[in-house]
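Note that this complex is displayed minus one protein chain, with the remaining chains in position.
Chains here go by letter, A, B and C, matching the order in which they are written, and residues are numbered from 1 within each.
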Amino acid sequence: MAAATSTIEERAAEVVEEFELFDDWMGRYEHLIEQGKGLPALPDDYRTEAYQVRGCQSQVWVAAEPTDSGTIRFLADSDALITRGLAALLVRVLDDQPPEAVASSNLAFLDQIGMNEHLSPTRKNGLDAMVRRMKLYAESLAAV
Amino acid sequence: MAAATSTIEERAAEVVEEFELFDDWMGRYEHLIEQGKGLPALPDDYRTEAYQVRGCQSQVWVAAEPTDSGTIRFLADSDALITRGLAALLVRVLDDQPPEAVASSNLAFLDQIGMNEHLSPTRKNGLDAMVRRMKLYAESLAAV
Amino acid sequence: MQPVAPRLATRTFDVEQVRSEFPVLSRRIHDLPLVYLDNAATTQKPLTVLERIDAYYRSENANVHRGVHTLSQEATEAYESVRPTMQAFLGAGSAQEIVFTKGTTDAINVVAGSMSRGYFRKGDEILLTGMEHHSNIVPWQLAAEATGAVVKVVPVDDRGQLDVEAYQALLGPKTRMVAIVHVSNTLGTINPIRQMIADAHSMGIPVLVDGAQAVAHGPVNVQDLDCDFYCMSAHKVFGPTGTGVLYGKAEWLNQLPPYQGGGDMISAVSFERTTYNEIPHKFEAGTPNIAGVIGMGAAIDYLSEFDIADVQRHEHQLVAHATGELEALGGIRLIGTADQKTAVVSFLLDGLHPYDVASVIDRFGVAVRSGHHCTQPLMDQYRIPGTLRASFALYNTLDEVDRLVDAVRRARKFLS
Partner (left out) sequence: MQPVAPRLATRTFDVEQVRSEFPVLSRRIHDLPLVYLDNAATTQKPLTVLERIDAYYRSENANVHRGVHTLSQEATEAYESVRPTMQAFLGAGSAQEIVFTKGTTDAINVVAGSMSRGYFRKGDEILLTGMEHHSNIVPWQLAAEATGAVVKVVPVDDRGQLDVEAYQALLGPKTRMVAIVHVSNTLGTINPIRQMIADAHSMGIPVLVDGAQAVAHGPVNVQDLDCDFYCMSAHKVFGPTGTGVLYGKAEWLNQLPPYQGGGDMISAVSFERTTYNEIPHKFEAGTPNIAGVIGMGAAIDYLSEFDIADVQRHEHQLVAHATGELEALGGIRLIGTADQKTAVVSFLLDGLHPYDVASVIDRFGVAVRSGHHCTQPLMDQYRIPGTLRASFALYNTLDEVDRLVDAVRRARKFLS
């Protein structure tokens, strides 16, 4: 995980840079799947309907917890490798950030890592549903 | 009215021949409207909903009465000149014929008088509704 | 119609240029150039719309929403990208308030049908007007029949204007729904819907607007109008047949139960329990009219190239010229002479049936509609069998109006 001091923008830029290293889809896919492997295991308590994100082609769970330092901790998992990789990218960029920053974040980096087929929100592949869920958690924490 | 001895086919052929005399639409329309003017007045008793034919662009009434000689007598009217002309043509061809002959008649002549715009059944201009109503009357009389 | 920030025009309105973009306008009818004045029934389609539909089928066709393969993703993107287009066109607050339907009739049925599932109760009143199209009457009659609600009617005056005072008096504690036509297809009357919506809202009553005839002729902004539902058909605004939009405020769409069941409108299905998808998808069951929706987007893009004020000015000229010339013929009865009118001229020739006149002027290449225009109650009120209706679009010309008037004159001579 990136240091808690780096901002969402900084982390997103880092992700974009990493993906730019690959000039073919195979490299990018491998890297994405690799990200998923690094995602911490989701506690069983969260593997329930309440945390499931609808509208994805695979099963996806996303949960959030407030940290003592006032930031928001994200947890996620999926039964598909690619979706798990995408969830890992989102967690990597948004984890341990202030809820307000998450709620107002612009996740344009998703368009810049050369994987449009999974990432364009109008394509309704479920990524937008994940993002919306994460922002929803952030908004409700920000409101507390 | 044609003599009761001529068949539906003979009368239809006569109509087609008449219309063939005109080589422009104006002549044919005038002739058609002329036919309507010759249609006997419809008794008020028949100018009711029960005798009204649905699906026409104008109001059309069609009635039928059995004659003593076992044939069927048709009466019709419309508030539009062209429709009245069409009704008159149908009456002219079908009036005073045996109900069985009316019920089984093939009214292909309607396609042959150069007025497709009013007469093609798939165009649903109401002529098919008139024809169906006349055949219905004939069928119920034939069944008695 | 209410003023809204004008869309940004990208070209000057030039009717000859416009005409060259509508292939059908070069058709000949009975050996004469077609004069198409039946635009209120359906409009013609510009090349860009035809080309967009063709391109879709030639290189992008796939089913939407459920596929991960490239073609399906591209089709989904093309289809979903029309939602923001329609959102902007109607001035909706959010793209999720845009439900794609078969057309206006379908859109009204979605609302009336959904409202029959728990919203309407016995004795509730549904308020319509005397100038509604059958599509904004029969769905409510079916809903009333199913729920015990009753339909009430706002009267129309002799010039074809709503009696707004009577409307206000009819709004009452039992009124549960108001459904009004924005622009009458028979009369051309533009109704004061903004005021009527405010009146209904002051009593907590939702309003559905039938916008079928409005969208091709002036700016519409549903947020500004504050209507709860707005319905339109693509085919009346230069788009394809078989598609249209139901705009609904998100709070209404969220609250109403789904109308049809099937693929795409669900979130999870089991025989024990089915949960529904989010709006707008909750109201879009089954494979949609993908090519149609994409074509509708192209039509709106086309229309948006113009400053709608230019279009309105042009159509106003056509209506003024037609009205003047027809009246000058004498023996003409105009039906619908409201102060606020769009591009429709309905009329009768003394002593002649509209069907006869329409049949004869077709022989002169002129296409107008005759009949009740799916507004029988209005015909009953005026005690007429129907009217002749010339309805204009941006591609019609003053010359065409002259051909109409000439054809009417000759038809009368022929028929008398």
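One rule holds for everything that comes next: a residue touches a chain if its C-beta (ideal position, glycine included) is under 8 Å from a C-beta of that chain, and two chains touch if they have at least 3 such contacts.
All figures in this text were calculated on a predicted structure; none of them were measured in a lab.
*Asks:* List the shown chains that the missing chain touches in the full complex.
*Replies:* Listed by label, the shown chains it touches are A, B, C.
*Asks:* Consider the whole complex, including the chain that is not shown, and state which of C:108, C:308 or C:352 touches that chain.
*Replies:* Among C:108, C:308 or C:352, only C:108 touches the chain that is not shown.
*Asks:* Out of C:358, C:393 or C:415, point to the residue that touches the absent chain in the complete complex.
*Replies:* With C:358, C:393 or C:415 as choices, the missing chain is touched by C:358.
*Asks:* Can you name the residues of chain B that touch the chain not displayed here?
*Replies:* Touch with the absent chain occurs at residues 54-55, 57, 117, 120, 122-125.
*Asks:* Provide the residue numbers of chain A that touch the chain removed from this figure.
*Replies:* Touching the missing chain: residues 25-26, 29, 33, 57-59, 79-83, 117-118.
*Asks:* Kindly note down the residues of chain C that lie in touch with the hidden chain.
*Replies:* Considering the whole complex, chain C reaches the absent chain at 23-24, 27, 29-30, 34, 36, 38, 41-42, 44-45, 49-50, 53-54, 57-63, 66-72, 102-106, 108-109, 112-113, 117, 128, 133-135, 137-142, 146, 151, 153, 233, 235, 240-243, 258, 260-266, 268-271, 274, 285-292, 355, 358-359, 362, 366-371, 373-374, 376-377, 380.
Here is the rule we go by: only the chains that are shown with their structure count from here on.
*Asks:* Once you find the CA centre of chain A and the CA centre of chain B, what distance in Å lies between them?
*Replies:* About 75 Å separates the centre of chain A from that of chain B.
*Asks:* Report the inter-centroid distance (CA atoms only) between chain B and chain C in whole Å.
*Replies:* 38
*Asks:* If you look at chain A, which of its residues touch at least two other chains?
*Replies:* Chain A, residues with two or more chain partners: not present.
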